[in-house]
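Data first, discussion second: the structure below is written as structure tokens.
Missing here: one protein chain of the complex. Every other protein chain is in place.
Entry: subunit A
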Amino acid sequence: MNIVVCVKQVPDTATERKLRSDDNTLDRDAADGVVNELDEYAVEEALRLKEAHGGEVTVLTMGPDKAADTIRKALAMGADKAVHLVDDALHGSDALSTSYAMAQTLKKIGFDLVILGSESTDARTGVLAAMLAERLGVAQLTLANKVEVEGSAVTIQRVTDYGYDKVQGSLPAVISVVEKINEPRYPSFKGIMAAKKKPVQKLGAAEAELAADQIGLGAAWSEVTEAAAAPPRAAGTVVKDEGDGGVKTADFLSSKKFI
């Protein structure tokens, strides 16, 4: 089975993240780049499927030069090779253009199964899996907390508010995963050493045969026109227990729609 995992480099959520002052896009140099958390689960699932069924795992990343670090991490976990879509012309791409660029690349490199995280921690649109499946004209199985492949059938448990749906499709297909699906492995030193020697193919927009008017800031359907810092966290509410502490706490939680 030829599995492609989409791995996005995002700014470390533990550090301060900000937008660039010139074009209101994310300042990717301001913070340390890390693998989008859910994408580690996607890589883990790809590795487990490979271990069970054989085949090859390819990492696909669209991002600036420094995304090479996070590609190494996915390779150190055990992926076999990587394709790095990198071009200044891609800067500022919105979800539509990103899905276009990635779908074009996926057509070029071929796949049986594409695995994504269900959401990134920076842009958080959560739409990429659906867009990719649409553009590629293949089955779409999203929000999986369990994946099974048998022959050309792929079955997932799709998490819902009430439990899960069982969804089946046939390969080729696009899957997105949630964090309950597995526990990602930490790379071993052997994996880290081996990652050095694994092939990483760099593709520019021209090599991926991307139409210039479909990518980058200029092609974006949406534009960030203004940005403001989040207001500082308000002081907490202290509930004094006068025999009715439980009720007061429940009232507070329900007023905030937590319960």
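Simple rule for what comes next: a contact is a pair of C-beta atoms (placed from the backbone, for glycine too) under 8 Å apart; a residue touches a chain by one contact, two chains touch by 3 or more; residues count from 1.
Basically, contacts and distances are computed from a predicted model.
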Omitted chain, identified by the protein name its UniProt record gives, among "Alkylation response protein AidB-like acyl-CoA dehydrogenase", "Electron transfer flavoprotein subunit beta", "Glycolate oxidase" or "tRNA threonylcarbamoyladenosine biosynthesis protein TsaB": "Alkylation response protein AidB-like acyl-CoA dehydrogenase"
Option from A:A76, A:L90, A:I175 or A:L203 whose C-beta touches the chain left out: A:A76
Residue of A:Y162, A:F189 or A:W221 touching the missing chain in the full complex: A:F189
In subunit A, positions touching the absent partner: 72-73, 76, 185-190, 192-193, 195-196
